[in-house]
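Read through the structure below, which is laid out as structure tokens, and then see the notes.
With one protein chain held back, the other chains of the complex are shown just where they sit.
Chains here go by letter, A and B, matching the order in which they are written, and residues are numbered from 1 within each.
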Amino acid sequence: MTTDLKKSVILHAGVVLALFVLQFVLPAYHHGNMARIMVLASYAIGYNLLFGYTGLLSLGHALFFAAGLYGAGLAMSQFGLSAGPALVIGVVAGVVIGAVVGGLALRTEGVAFMIVTLMFAQAGYLTILYFGAYTRGDEGFVIAQTERVLFGVDLSAPLVRYFAAFSLFCAAILTCFLAVKSRFGRVLVAIRENEERAAMLGYDVAKYKLGAVVLSAGLSALAGAGYALLFGYVGASFASVQYSIFPLLWVLLGGAGTVLGPLVGTVFMFYLIDLSSGLTTAYMLIAGLVLVVLTVFAPQGVMGEVRRRMWRWLP
Amino acid sequence: MDFGPYLMLAIMEGALTAAVLALTASGLALVFGVMRVVNVAHGEFFMLGAVLAWWVSQLAGGSPVWGFLLALCVVPLLVGVLAAAVDMTILKRINYDPERTIVATIGILYILQQVTLMTYGPEARPVAPPFNTRVALPWFEMSNGALQLYWPWGLSITSYKLFVIGAACVVLLGLWALMTQTKLGLLMRATEQDREMAHAFGIPVQRVYAIAFGLGAGMAALAAVLIVPIQQAHYLMGGDPLLLSFIVVIIGGLGSLPGAILAALLIGLSDGIISVFFSPTLAKIFATLLVAFVLVFRPNGLWGTRNS
Partner (left out) sequence: MSLLSASGISKQYNGLAALSDVSFDVPSGQVRALIGPNGAGKTTLVGVLSGRIPPSSGSVHFAGQDVTTWPAHKRISQGMGYTFQITSIFADLSVRENVALAARRHQKSAAVVDAMVEEALLKTGLWDRVDDIAGTLSYGHQRLLEIAMGLAQTPKLLILDEPTQGLTEGDVEAFKRLIKSLRGEITVLLIEHNMDVVMQLADVITVLEAGRVLFEGIPTDVKANALVRAAYLGGGDAET
């Protein structure tokens, strides 16, 4: 057990270290991409906590990402708050919405849960469009560079931005790692594996599932708020169905229920779409193909296969 | 226009929406009922129907009547065969697992939509209606204590719209006859009741599934062929019918055909009326929340049709 723990700590610390070193060697284009990928991967990590570890498939996580994005963005654009408090407001918005949506959606299960989360997210997206006077709808709004300052540092400067994205990612992956190793995370896995048994071991399953939704929503909102601050753009497309499908796609590809899976999946998918959008406007075709191929042939994803074939200790 | 004729107009438009929606949604309900899976790509089969209808009517050339009739016969068949092929190559492999089917059909949604974008392009294209005369509708007023009919300005519907409403009724009756009067319908209902048992009794469950999936998609394509002379064909047009069909199927009680048709009437009529008086975005917000709350608090549909 302890040697397994040691191995996984070394592996994850190594990946984090590699990401840190990468900023000094990457050319400018990929440097910017990696910053974006780390923020999106944090979103995927949040998604994975619910989908991969608890076994709850949500089709509405864009709602939580957008809660962070708009929570932080509107706090700055409408109320003139500075970056720090805006970030906090974004996360709080995600947690509150997560608690409400979770409380309602968890009364259902399976397919109904998927549809209910989808519908709530769609209602959120439409609400953003409806209040176009403040949100500027599909077009979105830009947060001025002079506003994007945290602790006196300009977040829009490339090196700072990379480091900020890296810090966000570290926070997300550490939260995930600790959660998965904790008693809480192990109960979530138990619920995923056999919900009835978990209840008959005396665990209050409903409470744990709600906790998982809230934690997952909070992490997603953190990523959303971080995205607003680092890239200075807030738009309704981030609240659309597509942004609920993306984390599912990243996590499925990277390996659901693995700590590193979300990062692996996000990197792969980001570059696949980046490369193909140079060739065609129909770049979402790639996403569709990958989804079908994964569900049919490799439901475990990349890291899931690694765990199955080589490293059984992989958390 | 006075309120009365205005409402009448809204109801006529609502009846059209309801007719098309009932066709589309009963396809989704059929698939869910028989196979217990949710086809998220349903709206794309609708879109494909519209785009193919444009294509067929271009090929046919000449009078729009011939193009339209050809599309009406060929397009649902093409789409149905494509859907059956999707069923046999993809859904069968994942053993119709409900959650994985949703993920796979999301993938299929993107594939169909993006391939259409690559081939058909991003333009919205119209299809000429086979006939399109304006039919003025009468209204009544009280004058000197007596009821009088008159034809208010602007209160009219086209003959084509009336045809769509009529055609939808005929097709739905046909579907009802298929499900209740034929052997295929019997097989589908038996499979719906109990898949294992149906298999044990020698029903070719796999073939029934492929047919049901194809039939469901064909219904969506048929609805699209009917609507495309009114609404142009576009590669992103599948979103709304999908959402509305979802609403209808869920409110009508998952998988229940009569429930779905009743709900289509309700939603179609109220959609026509609501969007005349309210912002369409607000109407959609209410509709999506309605679906969510029905699933949470009334999982068997608003009128609780039990369908185990």
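Note that in this section a residue touches a chain if its C-beta (ideal position, glycine included) is under 8 Å from a C-beta of that chain, and two chains touch if they have at least 3 such contacts.
Predicted model, so just to flag it, every value in this text is computed and none were measured.
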{"item": "Which displayed chains the hidden chain touches across the whole complex", "value": "A"}
{"item": "Residue of A:F163, A:Y203 or A:W311 in touch with the missing chain, whole complex considered", "value": "A:Y203"}
{"item": "Full-complex contact with the absent chain, from A:L150, A:L174, A:V189 or A:L210", "value": "A:V189"}
{"item": "Missing-chain contacts mapped onto subunit A", "value": "183, 186-187, 189-190, 193-194, 196-205"}
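Here, only the chains that are shown with their structure count from here on.
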{"item": "Distance from subunit B to subunit A - Cα centre to Cα centre, in angstrom", "value": "35"}
{"item": "Complex contacts: residues of subunit A adjacent to subunit B", "value": "57, 59, 104-105, 107-108, 110-112, 114-116, 119-120, 122-123, 126-127, 129-130, 245, 248, 252, 280-285, 287-296, 299"}
{"item": "Residues of subunit B that touch subunit A when the two form their complex", "value": "38, 90, 93-94, 98-100, 102-104, 106-111, 113-115, 117-118, 122, 243, 246, 250, 279, 281-282, 284-285, 288-289, 291-293, 295-297, 299"}
